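What you see is the complex with one protein chain gone and the rest in place.
== subunit A ==
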Amino acid sequence: MKKASILMIIGSLLLLGLFVFPLWNIMLGAPQYPEPLGMNIHIDGIRGVEEFDIQNIDGLNHYIGMKTLPKAEEMWEFSAFPLVIGGMVFLGVLIGLLGFLNKVTYKWFIGWFVLMSILGLLGMYDFNAWMTDYGTDLNPRAIMKLTHPDGTPMTYKPPLLGNAKILNFNVISIPGLGGYLLFLGMLLTVVASYLGWKSSKPKLNSESNETTAT
């Protein structure tokens, strides 16, 4: 259980990477942008990969009537996410410590993971909803109005994950370093749960005397 608890603590701490590194990254390349424009989605706001990328993306998006990219203060998510992540790190480390001291069982680890997964899915849902709104709620006075072959107005929602061709841009949407650290951290808490579960089973053919379950 000690090993499991340490993993639980490390796994939770890895979430702190989100305070430094982006959760998600979206790159937009086009023939006239051989060096793609890019935005990094952090838990507290959207930043350009290069200094002026946000300004340049907004400049291009105005042709199709998109809103400008939200500033940190324009979306409640960017103030809520750091609190949620910070809270979960605190909770994870606390559970890990209590596990280390044999005050809680591995079930708490699973509980943390389930809660984090639910929050994560909600976050993804929210992110996707925002992108849908951003890509479809277009200014009716937009300079360029394009339709699909079936006549429906074209929308410009970036993919949640993977790449898509949007007009002349090739858009690639993938996790950022913070996102990878998040996944790794959550994976470690699963491993911690598994090890905790394993060590909690009474060892039937034990060679030692320390068979007590913890």
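The rule is simple: contacts are C-beta pairs under 8 Å (C-beta built on N, C-alpha and C of every residue); 3 or more make two chains touch, one makes a residue touch a chain; residues count from 1.
Just so it is clear, contacts and distances are computed from a predicted model.
Missing chain, UniProt protein name, picked from "CidA/LrgA family protein", "Sec-dependent nitrous-oxide reductase", "Cytochrome c biogenesis protein ResB" or "sulfate adenylyltransferase": "Sec-dependent nitrous-oxide reductase". Residue in contact with the omitted chain (choice from A:Asn56, A:Thr105 or A:Thr155): A:Asn56.
Think of the hidden chain as still there; on subunit A it touches residues 34-35, 51-52, 55-56, 59, 63, 143-144.
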